[in-house]
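I have a structure I would like to understand better, so I am pasting it below and will then ask my questions one at a time.
Every protein chain except one is present and positioned as in the full complex.
So that you can tell them apart, the chains are marked A and B in the order they are listed, and the count of residues begins at 1 in each.
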Amino acid sequence: MALVSDGAFVADEWRRLADEESLPASGKVIVSQQRVAAALDDARLAAVGVYVANTTEPATLAPFFARLALIDIAFPAFTDGRGFSLARLLRRAGFAGELRASGRLTPDQYLHAIGSGFVSIEIPDELAQRHGEANWAKALRARSLSYQRGHAGGASILERRRKGVS
Amino acid sequence: MTAHDPTLPPRPNSAPIGYAYDEYDRAFVRERVAEFRGQVERRLAGALTEDEFRPFRLMNGLYLQLHAYMLRVAIPYGTLTSRQMRQLAHIADTWDKGYGHFTTRQNLQFNWPRLVDVPDILEALADVDMHAIQTSGNCIRNVTADHFAGVAADEIEDPRPTAEFLRQWSSAHAEFSFLPRKFKIAVTGAEHDRAAVKVHDIGLRVVKNAAGDIGYEVIVGGGLGRTPFIGKLLREFLPRAELLAYLEAILRVYNRFGRRDNKYKARIKILVHETGLDELRAQVEAEFAAMDRAPFAYDSEEFARVAAFFGTAPYDELPERSEAFEKAKADDAAFAAFAAVNVAPHRASGYAIVTVSLKPIGGIPGDATAAQMRALADAADAYGFGELRVSHEQNIILPHVRKDDLHALWRDLDAVGLATANAGLISDIISCPGLDYCALATARSIPIAQAISKRFADLERQRRIGQLGVKISGCINACGHHHVGAIGILGLEKKGVESYQVTLGGDPTLDASIGELIGPGVSAEEVPDVIENLVEFYLAERCEGERFIDTVRRLGHKRFKESARREGEDGSGI
Partner (left out) sequence: MAALRHPQIVIASDLAQGDVVVLGAAGWERDHLRAKIAYDGEAAAALKAAADAEVAANRVVDAYLVDVAIAADGAPTPLHFREQFRFAGPSVRPDLGKQAERREGDGR
């Protein structure tokens, strides 16, 4: 797996645990939702994240927000946009940690992800190789302007217009 | 030229040519062109597979069809300037085969572009503030509106500022670009619905509440396709200031809960149907209440800025009655026939709205050559403030023509084969491209339209028959809106040959209804006979002042169904 952050491939400090794997004695781990409470109570761990399906109700995660460092939302297909809405809802509900999208996303979706509240994107190695780091970097700069307000990523066109007027 | 010099950028209140891009809009579109150019390069180099590329090319209006790629250009709410029309002609000549096809969603399709040329075509579109963004794909499609917007006599408010507002809000939306399925919004500001708001994913009607405030009636879950539904009332009155927030709430509910397991059940109409209107409304209202609406709080200022572009045209003060017009009608029967059918009342005294039919007898519905596009642009400059509209009936509208000029305009149109006097009549047929072009089609539709048009070639007879919408689709996806045709025709494949189902009683207006099947499918050759039988039965049975659809409603489906069989006594086929 490759991890994209700030338009570059970066080392992943997190370890994703399957349910049958036991919690390690240290480090940062991402666990399933059913294990998140237990992992958060394990003082040996440096940080805890959770991986969730894109159909997850945000309210079920809210109680853990303060202690959760990362939420990973799965994209079962790159054309399945539910994860974008879930990210928005998690941000709105107050989650301030790292939001990660994992699946077969392409660089063309990078700004959709950022605009919806994601920080990092985890993709299969084969995909990372074919799309190339340079295209992820380029994608980050592909759109300097957006019409939508209330999304991350700088002032919207409407806000810029207002500034120009007043 | 005069104040309507098409080479000058339009200014607010100079002429009602619609929204003019500012520096941000221009930069936005240019960035999208550059982005697509990069995507094409990556596709050709193999960095993007076809499966990866497809959603991005579709979001830029590019399909791969039977014979070639097809590029669908957005004509937002069907309004374009003469300058833009000329550029479309230029593109047709430079990169395509000298013509274009105006669609049922007020767009223009080029049928033969090469993938490698498409970035240059998009660049040429950007030169005149046009694009192909979101004319396809599972995103919010280009917003449509009443083609008589701003000039209709029965209008509460011009729907185009709302439509433009929505165009901007929906463009490259971070969250809503990978929806379960496509999402179509239509807006009308008039009493009489010419935008078919009840058969869209969201239909908006501009309404006034008791206090006199303007807002929207929100209709949701209409649509044609495999499972046609008439839209349902979601909100009776939505204040304008809340429009974007409310749509955002609807889209978020749809993006989260719309079905993704079956593309034929993925439209919001199915979500409405399966969830139930009340439950869906509760979900939307809950989301609306929970969301931070502050980012939308200053809508009104931006709305006013956009609305200023749709001001009143600088009309001359004219008497309502034009002596020149009356004389021309008296002297020239062919012109009188045109005036009776293709000319509609205008709000301004002494002006008229002209429908230029793209349905010559035996022609291809919606097609226009580059030469015709230029002639239309010239006509718009000479007689109509340089403004043109595309109707969802696949015709071109010149929205502000002095009655004094109608005869001269008609002669100009006639010279390029654009003066067919059949607007709204039986040969003004809506037809999708069908299997002559479309990769999804199961049968051809254009030849059926041509055969019916030729059968009823006599315009005098057409006028006697009166208003009658024939709509033809070449597959179940219903791009030809056959469900809402007074007579609808659906082309299918049956045992290796093309077969056509005929439906009756559809209506796209606020009295929306879905047509009912009159029997098993018939062959292409039999279709004109079936239509003729239906029409003859109507002519024999109609009461004074009844349109075809009225008689169908009064007498019922069954009597008409029997009439369709009348000639085929052996019961075969029909």
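Simple rule for what comes next: contacts are C-beta pairs under 8 Å (C-beta built on N, C-alpha and C of every residue); 3 or more make two chains touch, one makes a residue touch a chain.
Please read these numbers as outputs of a predicted model, since none were measured by experiment.
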Chains still shown that are in contact with the chain withheld from the display: B
Residue among B:Leu435, B:Leu468 or B:Leu504 touching the omitted chain: B:Leu435
Candidates B:Asp146, B:Asp428, B:Glu498 or B:Glu526 - the one touching the absent chain: B:Glu498
Interface residues of chain B (partner: the chain not displayed): 43-46, 49-50, 64, 66-69, 97, 111-116, 364, 435-437, 444, 446-447, 450, 496-498
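We adopt the following convention: only the chains that are shown with their structure count from here on.
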Residue numbers on chain A that touch chain B, as the complex places them: 55, 78-82, 84-86, 88-89, 92, 106, 108-109, 111-116, 130-132, 135, 138, 142-151, 153, 157-158, 160-162
In the complex with chain A, residue positions of chain B that touch it: 22, 24-25, 27-28, 31-32, 34-35, 38-39, 42, 46-48, 52, 55-56, 138, 168-169, 171-179, 252, 255-256, 260, 290-292, 294-296, 298, 301-302, 305
